[in-house]
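Apart from one protein chain that is not included, each protein chain of the complex appears where it belongs.
For reference, chains read A and B in written order, and residue numbers begin at 1 within each chain.
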Amino acid sequence: MALYILCTILFSLGLYCILRKRNIIKIIIGVIIAEYAVNLFFVLIGYRVEGRAPIHAPDQKILNMVDPLPQAIVLTAIVIGLATTALLIAIAMRIYEKYGTFDITKIKELKG
Amino acid sequence: MSRKHEKGMSLIVKTITRFTVGLILLYGIYILSHGHISPGGGFAGGVIVALSFIHLMLAYGKETALKKLPKNVASFFESSGAILFLGIALLGFTGGYFFLNFLSKGQPFRLFSAGIIPLCNIAISFKVGAGLFTIFVALVLLTFEIGKKK
Partner (left out) sequence: MMHDPTNIIPFFVIIPLAGAFIISIVGKRLKWLPDVMGILATLGLLSISILSVRFVNLYGTLVYTVGGWKPPIGIAMVMDGLTAFFVVTINLVAFCVALFSINYMERFTSKWKFYALFLLMLGGMNGVVVTGDVFNLFVFLEIAAVASYALVAFGTEKHELEAAFKYAVMSSVGSLFILLAIAILYSYTSTLNMADMANVLIKKGEPSNIMLMVSVFFIMGFGLKSALVPFHAWLPDAHPSAPAPISAMLSGVLIKSLGIYALCRMFYNVIGVSDVTTSVFLFLGALSMIVGGILAIGQWDFKRLLAYSSISQIGYIVLGIALGTPLGILAGLFHLFNHSVFKSLLFLNSGALEYSTGTRDLKQMGGLFKKMPITGSTNMIASMSIAGIPPLSGFWSKLLIIIALVQAGRFGYAVWAVIISVLTLAMYLKVLRYGFFGQLKEKLNKVREVPIFMKLSMIALACICIIGGMLLVYGFGRFFLNPAADVMFEGTKYAAVTMAAVQ
């Protein structure tokens, strides 16, 4: 249970970072932290006490494995996160090229 | 005097890179080809393959690495990996279902087993390896452009 609460705290830290920070790079880091908190939570769900890695190997009986499905899912989620992060960073660099700053309070072409 | 014009890092780094980069590439290929019988697979193997090229770029500068794997070749590999994956999935229709594992499964824990899964791993590793390298190159070239304008 304590681990789940730590996950929630990590997620909240990420959200806080997204909402409160003014630097674009820090916002991106916030997105990454929140994302990893969710991934961690998902992997923890599949854990069982004293379970071993879900790998089928020769001359070994399958017993007491952790749930392999969340691990597969988290791998997919990480790949998706990679794509999003790469795109966010590329956009951030373009923004720096155009505006010359990373401060979101100075970047406001759009209003209303 | 000539050191200023030399691209990349110091001699020590370059020498070590020359020794290790091939090994890293080989290790990546090992991981991706054994994905169906041990931990690893297309994504992990592809990342390691991409890292070997990124390693080269960090040590020798972008020209050397881009000579080994030009940008448009990398993006060709990326798209062809995706097409290959889709093609393998479509071939499943020969057995009646999309994504059907239509090849013979073979014996477990052999290199040539598990039907289409090793083939899928190879396709994924093309996509991931070339994709990751292209992302890195795109970001690096973007910084160069920004630097030039200043």
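Some points to look at:
Basically, a residue touches a chain if its C-beta (ideal position, glycine included) is under 8 Å from a C-beta of that chain, and two chains touch if they have at least 3 such contacts.
Here the structure is a predicted model, which means the values were calculated and not measured.
Screening B:Val13, B:Ile29, B:Leu58 or B:Ala82 for touch with the missing chain picks out B:Ala82.
For chain B, the list of residues touching the undisplayed chain reads 72, 75-76, 78-80, 82-83, 86, 89-90, 92-93, 95-101. One chain of the complex is left out; on chain A, the residues touching it are 11, 15, 18, 24, 27-28, 31, 34-35, 38, 41-42, 45, 69-70, 73, 76-77, 80, 83-84, 87-88, 91-92, 94-95, 98-99, 107-110, 112.
As a convention for this text, only the chains that are shown with their structure count from here on.
The centroid of the Cα atoms in chain A and the matching centroid in chain B are 23 Å apart. By the touch criterion stated above, chain B contacts chain A in their complex at residues 38-39, 43, 108-109, 128, 132, 135, 138-139, 142-143, 145-146, 149.
Against chain B, in their complex, chain A makes its touches with residues 53, 55-58, 75, 79, 82, 86, 89-90, 93-94, 96-97.
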